[in-house]
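Below is one structure. I have some questions about it.
A single protein chain has been removed from this complex, and every other one stays in its place.
By letter and in written order, the chains are A and B; residue numbering begins at 1 in each of them.
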Amino acid sequence: MTDTATPLSTARPSMALLVTLQRNRLSWIGLALIAAIVVMAVFAPLLAPHDPIKQNIIDRLEPPSAEFLLGTDSYGRDVLSRIIYGARISLMIGFVAVAIAMVVGSTIGILAGYIGGLFDQIVMGVVDVMLAFPTLLLGLMIAAMLGASLENLIIAIAVTEMAPFARVARAPTIGLKEREFVAAGRVLGFGPLRIMGVHILPNMVSDVVVLGSLWMASAIRTEASLSFIGLGVQPPTPTWGGMIREGFENILTAWWLVVFPSLAILLTVLALNILGDALRDAIDPKLRSENAA
Amino acid sequence: MSASPAGGLQVRHLTKHFRLGGFFSGRRQLIQAVTDVSLDVAAGASVGLVGESGCGKSTVSRAILRLTEPDAGEVSFDGTDVRRASRAVLRGLRRRLQFIFQDPYSSLNQRRTIRQTLEEPLRVHRLGTRAEIRERAAAALAEVGLPPEAMQRYPHEFSGGQRQRIGIARALVLGPEMVIADEPVSALDVSVQAQVLALLDGLRDRHGLSFLFVSHDLGVVRHFCETVCVMYLGRIIETGPTRAVLDQPAHPYTQLLRDSSPVPDPARRLAFARNDGEMPSPADPPSGCAFHTRCPHRMPVCSERRPELKPSAPGRSVACHLFD
Partner (left out) sequence: MSEPVLRVEGLQSEFRIGGQWYPAVRDFSLAVEANETVAVVGESGSGKSVTALSILGLLPAVGARIARGSVIFGGRDLVGLSEAELATLRGDAIAMIFQEPMTSLNPTMTVGDQVAEVIRIHRGTSRKAALAEALHLLEEVRIPAARQRLHDYPHQFSGGMRQRVMIAMALACRPKLLLADEPTTALDVTIQAQVLALLNELKQSYGMSILFITHNLGVVAQMADRVAVMYAGEIVECAPVAELFAAPLHPYTEALLQAMPRVDRDSAALHPIGGQVPPLTAMPPGCAFAPRCPLRQPQCERHPPLVPLRLGSGHSLRCFVRAAMESAA
């Protein structure tokens, strides 16, 4: 006598992220800041008051004024406009580098975790060696080897960030591999690719994505550092790190050349960290309890 | 090994030992989880596999399907050698020989809807057009007594009993002939357990399914299985028709197991026979008969030589020196 009319509970929409945003005021600030910076980058041509690469020797090294809100640099270029355009580069580098690192690193981590055995030990050995390098040093080595350009910078930063993603992807894979629904998949004839891609990956993607936000902040900092050393994007393309480098010579007399790009980096990194924390709060307890229930 | 009867499962001398520790981590240990297990499940039959934790029954169930690879032994289903099957042959076998898991809370992928969970096996095995797959999945869901609205939902929206039904639907959607069920009702309340057992009863009758039913609950096994195999520390120590084995157990361990199972009848309070001692570790099994350390009928030979599983009566076998 089975029960044909088993009543179902009313469906509960999964709005964990919005709930967290509602509850956590600070996350609003993070989200707003990032949104503002993205908007600024996207609409740069409309927002920038001046051409960022047009040199104007007459007005070089002007302090902040009505015409040049954040002053001009040693070539007479408007700092504000360069910062606005610089957002494009920084955000793009940060995003693309982290995306590459996330995809490649997670794949390595999942494969290592799923296959296990000697493969896992060897791969994780290499990952651990990479993790042992200070991020900046590793990025420096790779950028120096490849040469300074936008593409190489992205590659260098991506490589430095792969190892953490590999670690973060491997741990839940090992746990999930033992879960009964994975065994069920194998019993039903699913191959390892399907199991890794369809069953294991979605169950840990939240952990990885949260890390992505935090590592994007790190990518932007690394880009700034590498550009500061001169291994980044070459002038005249404006990047925040490059601007600090150029302004460094005149730091005692033209403080605005260094302070404003630094503030831009600071705000972006801060916003990304706040957002990352908020994402982690949103993802963690809700879905953890759903997974446990 | 004689050819298995049509549609039947034959397991011979199945062995699985786990190596723990070793070079870098901890003491080297050999967990003798399953040793020399042989059993048959004829088409349409329900065979119970009982024992307490550590006896190896779950490992047997998984080794048969190669969820964990056996170390030795033969497994054949309807004449096909399962152990040596290639990936393609194994895939075909997966459609005919399915598995129901114990834990309703981890046997379903939380991120997939019920529809995705039920349709995926059909899609992977390419069993029909999209419309046909949809229909088959819907039919499987209806057979386990859940309403069609359940298709869009996620597992966390269901109770334990409902999730177990979904797991059963998933096992049946490929149309198997035989199902291995590893403690399918142990995690459920009594009333829900009865619902799911009734469901399994109905499905078995309707589809002519055979079952290998792994459980620690003798009452459930008595209800569901005509034949039972009792395991202790990795070996089968008694087999026979369930009723006979439980009413007149031959092996002293079966007797202990039966006597320890509480009966809902206060007039039959257990004698609480002097039963001290615990299951030895599978990493360090006792010499001779594994049960001799706890056996009230222990004889000198029991610690020296391990008894073979031998017929003791028509249809019944026992591994005990008392019957030698």
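Following the convention adopted for this analysis, contacts are C-beta pairs under 8 Å (C-beta built on N, C-alpha and C of every residue); 3 or more make two chains touch, one makes a residue touch a chain.
Because the structure is a prediction, the values reported are computed rather than measured.
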Residue in contact with the excluded chain [from B:64, B:150, B:181 or B:220]: B:220
Chain not shown: contacting residue from B:96, B:115 or B:258: B:258
Contacts of chain B with the absent chain, listed as residue ranges: 52-53, 159, 161, 189-195, 197-198, 216-220, 222-224, 243, 246-247, 256-270, 272, 275-276, 278-279
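Rule of thumb we're sticking to: only the chains that are shown with their structure count from here on.
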Chain centre separation in whole Å, for chain B relative to chain A (CA means): 48
Touching residues (chain side chain B, partner chain A) in the complex: 62, 65, 67, 90-91, 94-95, 98-99, 101-103, 105-112, 120-121, 124-125, 144-147, 149-150, 152-153, 156-158, 162, 167, 170, 174, 195, 198-199, 202
List of chain A residues in touch with chain B within their complex: 1-6, 8-9, 11-12, 179-181, 183-190, 194, 198-199, 202-203, 290-293
